[in-house]
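Structure, as structure tokens:
Part of the complex only, each chain left as placed.
Chains here go by letter, A, B and C, matching the order in which they are written, and residues are numbered from 1 within each.
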Amino acid sequence: MSRNLSVAVIGAGRMGVDHIQRLARRTHGAEVSAVVDIDPARAAAAAAGVPGAAALTDIRAALEDPRTDAVLIATPGFLHEDALHAALARDIPILCEKPLTPDSVSAWRVLQAEEKLGRKRIQVGFMRRYDAEYAHLAELIRSGELGELLMLHHQHRNPATPPGFSNEMLINDSVVHEFDAVRFFSAEEITSVRVRTGKTTRNAPAGMNDPQQVLMETTSGVLADVEIYVNAQYGYEVGTQAVFEQGVVRIGNHAGPYLSARGRWGGTVLPGFAERFSAAYDREIQSWVDAALQGDIGGPSAWDGYAAAACCEAGVEAQKTGRTVAVELHEKPLLYQS
Amino acid sequence: MSRNLSVAVIGAGRMGVDHIQRLARRTHGAEVSAVVDIDPARAAAAAAGVPGAAALTDIRAALEDPRTDAVLIATPGFLHEDALHAALARDIPILCEKPLTPDSVSAWRVLQAEEKLGRKRIQVGFMRRYDAEYAHLAELIRSGELGELLMLHHQHRNPATPPGFSNEMLINDSVVHEFDAVRFFSAEEITSVRVRTGKTTRNAPAGMNDPQQVLMETTSGVLADVEIYVNAQYGYEVGTQAVFEQGVVRIGNHAGPYLSARGRWGGTVLPGFAERFSAAYDREIQSWVDAALQGDIGGPSAWDGYAAAACCEAGVEAQKTGRTVAVELHEKPLLYQS
Amino acid sequence: MSRNLSVAVIGAGRMGVDHIQRLARRTHGAEVSAVVDIDPARAAAAAAGVPGAAALTDIRAALEDPRTDAVLIATPGFLHEDALHAALARDIPILCEKPLTPDSVSAWRVLQAEEKLGRKRIQVGFMRRYDAEYAHLAELIRSGELGELLMLHHQHRNPATPPGFSNEMLINDSVVHEFDAVRFFSAEEITSVRVRTGKTTRNAPAGMNDPQQVLMETTSGVLADVEIYVNAQYGYEVGTQAVFEQGVVRIGNHAGPYLSARGRWGGTVLPGFAERFSAAYDREIQSWVDAALQGDIGGPSAWDGYAAAACCEAGVEAQKTGRTVAVELHEKPLLYQS
């Protein structure tokens, strides 16, 4: 009776497969009409068991299919720009996994293409904004209940890095989430970035500094810091401490069952981001589908993707030089001002 | 492309409306084809804004509609038996909110009617089994990792009772969840019930004892106790402490953001069961829909509903007499033995 | 310059040695003048390294020494009565480790002997009253801030029992602390006791039921329960949940450093009562010494010791019979009414 949103999922890697399952099994009003991957075997494997999902190797085939209502882009970041321009040309709702694009110049091109459409079509996959605790903290900040926000302390820890992970990726793939979080919480732009490196764990690959500390400042002077530690061994942990004029709020606390055994009490540390943010991803996608069925788009915008790209560029330079690097942004187009 | 399950929701009270929204907005593969309530205005209000949902006053109209794939029963308990027999006659998947029926005799009739079909058609709405922590604890018990389960301590607190709430309802509407939880965790039947009453809060309505303590024992001698406190004022809290040979597990711990302000640190107590078990309800319904689309049924069975009704009867008698009351059950039919 | 209290410590077992160290090293204004143990080697070992402490085998020698200002009795319970009468004859301050005496008849004799002196001389070693959290909870109850106290749930877990530990000792040595805690919190007498036994851990010695649940009721109808579990393996844990008209208070929560490692977060469970109540013992003894130097006595009285003995007798009978057993007490003498 009711009409489902037919989504073409571009990219059948880990995130793509995760989103396919989410759309095909847990999201109301959605179905996967096509899975696109340059590797036909991968596309076929991801589409298997998903009723009605075609396995394709070319995004254009998916976009030409009139049944395609919306596009979810989950390819590696360097392939995003092409996919985004192609999908924008179809003028349909897009969910683009972060990063929008890997650099601020290409991100700005995408943003200009969207601007030409005269309305927002792109939501960027900063899923943490859909985490219940992130949303709660953002609301608390907006409410002014505890006065002004003054500082933000973040920890971001992963158990281990995949082969080939580099210092730059630590900024572009990991800290990018905190760049967005700081922008989301403060509702301001980040004006400068500095990176501190020191003693490095012997569990990091050669040439990587781990952990690192990233220091940021926002327009009004909110000081933020991030401990990014990608070979922390013990599990995945993401936490924020927000300091206000009238108090302090901590999110990302340990929860779940407490087990007391063998002289220890406590709980389980989650193994990775997928488990930690599973409900946030569900909410993100449901909310995107709900809006798309209404002809709308919401959530983090192409501007948020562009600003995050600019922060990452500054972060990588700061990492290389040890200096405080200013974040330079174009003026914000009218389309993104509300 | 993919086929949605068309669900007729019977009963448009608080739980019915909640399930309608869940099916119509958050459950993959489901749609609400009919809302049935003897009050036509209530049916219409609940169906409004749900595309394709007819507002009806007679369950038979819904059942006769060939588009009806499944039935969700959310009327008051005393109306369940009729609805169940009618739906069983259609031989379609049924999700029946607890209680199955208000007494063990009628529950046994329902169970026999289902047995005649030769396969399970009824899932009973003991949603706590779908709570992540309940599931985790049940798994831990099954695993034997901490040895045998020895004791279960439960707290079940509500902020306040609606007008007309009685001592009997405290057993039938509230403790019924712990009867199921003890049966679920121990994977055994409850053999006896005893109820202790003592000092009563001045916030309870006249004639009600509140809090009360319900003591149970299972087949193998697991001792369980429940503090049931339905005018606890401060919020809704449900917790369990499971005692094993090698350790102890606590579920239902406080979680969420920690706020430090005005000399206090801590978090928010949830206001009610809907907030506490929101994700469990979602999982319960999604899982029922997923199974129904496959022609299956799972989750708590009619036997579980029947056994809970028998426990409630023993509980009410124990409450009235102060004595330890044995729980008497029919022999378990083969259909329910796996 | 200032005068120290010279304490004769009777009994050089575990508790005696602990108190000797406490008096000789951590208590202001105290010194140990004598250590008495029927085993001369044990007395000598305990007195070694304590300047000025004589090692004796006879309490009378200690009491005859005019330098003896006060007596701390830490012998096994069955030896308390004699020591108490001898020390009362000297009319000096006494700290008697629990139990006052092993049965209520002998406890009543001691109480009558004290009464004849016309003033209190005996403090009984219910050290939990000196624990910061116990004191805090008692204060909260007295304040009426959360309304009336309605229920008390206790857990009392030990890692393992020494050889020869019996069902009776589980009441007399372990639950005796909760008998006192319930009396302390409620500021009422316990009127009845019931004991539930069920599934037993395979870690308990043959013939012991473990865990057990002890149910009590106070004069005004406060319902209390205790899970006593003396072979809990994982550590020592003592906790209380107090249920009020306006809220709930939990003491004995896990605290201390949180360690996250190897996929788990959490802390250490204390190994035993000595570690858990170390600060409470220190406060108890300092407070007894401070009062003694002023010619006073405070803390749990001989009446508290007598009442606890009566509860233990009822508890053991309840354990044996499975019945609810009333606690019978003499009328409270005037001396103990304030």
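Convention: a residue touches a chain if its C-beta (ideal position, glycine included) is under 8 Å from a C-beta of that chain, and two chains touch if they have at least 3 such contacts.
All figures in this text were calculated on a predicted structure; none of them were measured in a lab.
Whole-complex tally (this structure file, single sequence, 3 chains shown): 4 copies.
The rule is simple: only the chains that are shown with their structure count from here on.
Seen as a C-alpha superposition, subunit B sits on subunit C after a turn of 180°, to the nearest 5.
Averaging Cα coordinates per chain places subunit A and subunit B 37 Å apart.
With centres defined as mean CA coordinates, subunit C is found 57 Å away from subunit A. Listed for subunit A are residues 258, 260-262, each touching two or more other chains.
Contact residues on subunit A toward subunit B in their complex (touch as defined above): 1-2, 4, 6, 24-31, 33, 51-52, 132-133, 136-137, 140, 146, 246-251, 253, 255-262, 279, 286, 290. Remark: subunit C residues 233-235, 237, 254, 258, 260-269, 271 touch subunit A in the complex.
Those residues of subunit C that touch subunit B in the shared complex are 147-151, 153, 155, 157, 196-203, 211, 213, 215, 217, 220-223, 225, 227, 229, 232-234, 237, 241, 243, 245-248.
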